[in-house]
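One chain of protein is taken out of this complex; the other chains stay put.
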Amino acid sequence: MSPEELEDIDEWQEAVLRVRYAETDKMGVVYHANYLVWFEIGRTEFCRARGFSYRDMEENENAFLVVAESYCRYKAPAYYDDVLIVRTHITELRRRSLRFGYEIVRESDGVVIAEGETGHVVTDGNNRVRSFPPGFAELLLSPPTESQNVGDLVPEDEPPL
Amino acid sequence: MSPEELEDIDEWQEAVLRVRYAETDKMGVVYHANYLVWFEIGRTEFCRARGFSYRDMEENENAFLVVAESYCRYKAPAYYDDVLIVRTHITELRRRSLRFGYEIVRESDGVVIAEGETGHVVTDGNNRVRSFPPGFAELLLSPPTESQNVGDLVPEDEPPL
Amino acid sequence: MSPEELEDIDEWQEAVLRVRYAETDKMGVVYHANYLVWFEIGRTEFCRARGFSYRDMEENENAFLVVAESYCRYKAPAYYDDVLIVRTHITELRRRSLRFGYEIVRESDGVVIAEGETGHVVTDGNNRVRSFPPGFAELLLSPPTESQNVGDLVPEDEPPL
Partner (left out) sequence: MSPEELEDIDEWQEAVLRVRYAETDKMGVVYHANYLVWFEIGRTEFCRARGFSYRDMEENENAFLVVAESYCRYKAPAYYDDVLIVRTHITELRRRSLRFGYEIVRESDGVVIAEGETGHVVTDGNNRVRSFPPGFAELLLSPPTESQNVGDLVPEDEPPL
């Protein structure tokens, strides 16, 4: 697949989460390592929106997306109870590897909290590099299905009194 | 408030979450310490459903619910990508302390994953015991507002292909 | 083994750790769920001091100590960079289960940070209850070997300038 083709079908997937107390640190903001956990939620939902669960790929296809690289730029602090949108897209797809790009945005004010990227290698259960199971690379590049409703992922902020 | 009164208004609040890859351990199931994090999500949503955010109570009222005790009984393993329902209720409410009870249930099969309890003391920002800010104990005992819609907290499991 | 015998050989094992920044929360103290992680470090070192690694028991003997219950009482806050001593002992040992008791003490001032207990069931890799592998229960009750040197587990607090 040429870069042009990838660009044509490039789609961002949104996942929504709420910052947990456990994710903050003594500086009063989210501890930076948690962003990598959120990126993982982003790619899990990216897969689910395209018709397969990453869990099934591991369990039924013996294919794992091992993390080979991670990068994150922290642009603004995130706070406890913030609702954040993790936007995920594919930046590179090869036969035995892929890269995801991410953007984390605070829902209330649209501030970009962080940007990042992860590189992955496809392996079998014994940590040996393999290619994607048949059909999965195609699913990753397919448009998301209709059923996603990201606006309802977290409770509303201000229930009427 | 007498125990009878507490019983009368006893209400369970449900919060829904999806198990993260980061929450699993090498045994292939969720690492047990994460259940305490989920309990915290349960009480956060318990508060929100009753018209206030725990964050506001900390920031605007200088009142903190410090954890004084935790107990958890692990009844069945939880797995990556499971959708879990955290059910939370108040088991004791005093002027300067309260206790929450929890039940975690797997959505797909109704299996009870865990039961637990946490005891809390109300403190100010300097770790001194204080009583609840005016009105907050009443909100905790009030019925939940209408706006909660816990069924939509997480993406659907099986988007149509 | 009768309770009297257990009492006779009761030995506490000490493990030392330093509080990580990641373990704090926005209240400026350690987030309470981390105490369960420290308890686990306590029992890992309890085993190692008695001549076997818990990792080996899992990998070579197919025996897992699944956590069935946890309890913790939080008595004083712990802070970033504190050196803590996790004291661990066995409070009950049966053919297919055991319980550990814990005490966490701050090294600098001797303050007891927390006390707790965990209950465990011995299982095989398929989550079925089994008895301890031969010899392991005996090792758990044996006195610690000489080689432990817990005073050197963490760097000194105040290197000379």
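Going by the order they are written in, the chains are A, B and C; count residues from 1 in each one.
Just so it is clear, contacts are C-beta pairs under 8 Å (C-beta built on N, C-alpha and C of every residue); 3 or more make two chains touch, one makes a residue touch a chain.
None of the values given here were measured: they were computed from a predicted structure.
K.L.:
Sort through B:Asp25, B:Asp56, B:Asp124 or B:Glu138 and give me the one touching the missing partner chain.
P.N.:
B:Asp25
K.L.:
Of C:Glu45, C:Glu69 or C:Glu103, which one is in contact with the hidden chain?
P.N.:
Of the listed residues, the one touching the omitted chain is C:Glu45.
K.L.:
One chain is left out of this view; which of A:Val37, A:Val111 or A:Leu139 touches it in the full complex?
P.N.:
Residue touching the absent chain, from the options given: A:Val37.
K.L.:
For review purposes, identify every residue of chain C that touches the missing chain, sorted by number.
P.N.:
For chain C, the residues touching the absent chain are 15, 20-22, 37, 40-41, 44-45, 48-49, 51, 53-55, 79-81, 145-150, 152-157, 159-161.
K.L.:
Which residue numbers on chain B touch the omitted chain?
P.N.:
21-22, 24-26, 28-29, 31, 33, 80
K.L.:
In the complete complex, the non-displayed chain touches which residues of chain A?
P.N.:
Where chain A meets the chain not shown: residues 27, 32-34, 36-37, 40, 64, 66-74, 77, 127.
Note that in this section only the chains that are shown with their structure count from here on.
K.L.:
Through what angle, to the nearest 5 degrees, does chain A rotate to match chain B on its C-alpha atoms?
P.N.:
A turn of 180 degrees brings the C-alpha atoms of chain A onto chain B.
K.L.:
Sort the chain pairs by how many C-beta pairs are in contact and tell me the top one.
P.N.:
Result: the chain pair A-B has the most contacts.
K.L.:
Taking the mean of the CA coordinates per chain, how far is chain B from chain C in Å?
P.N.:
27
K.L.:
Which whole number of Å gives the spacing of the CA centres of chain A and chain B?
P.N.:
Roughly 26 Å separates the two chain centres.
K.L.:
Distance from the CA centroid of chain A to that of chain C, rounded to the nearest Å?
P.N.:
Roughly 35 Å separates the two chain centres.
K.L.:
So which bits of chain B are touching at least two other chains?
P.N.:
Residue numbers touching two or more other chains: 37, 40.
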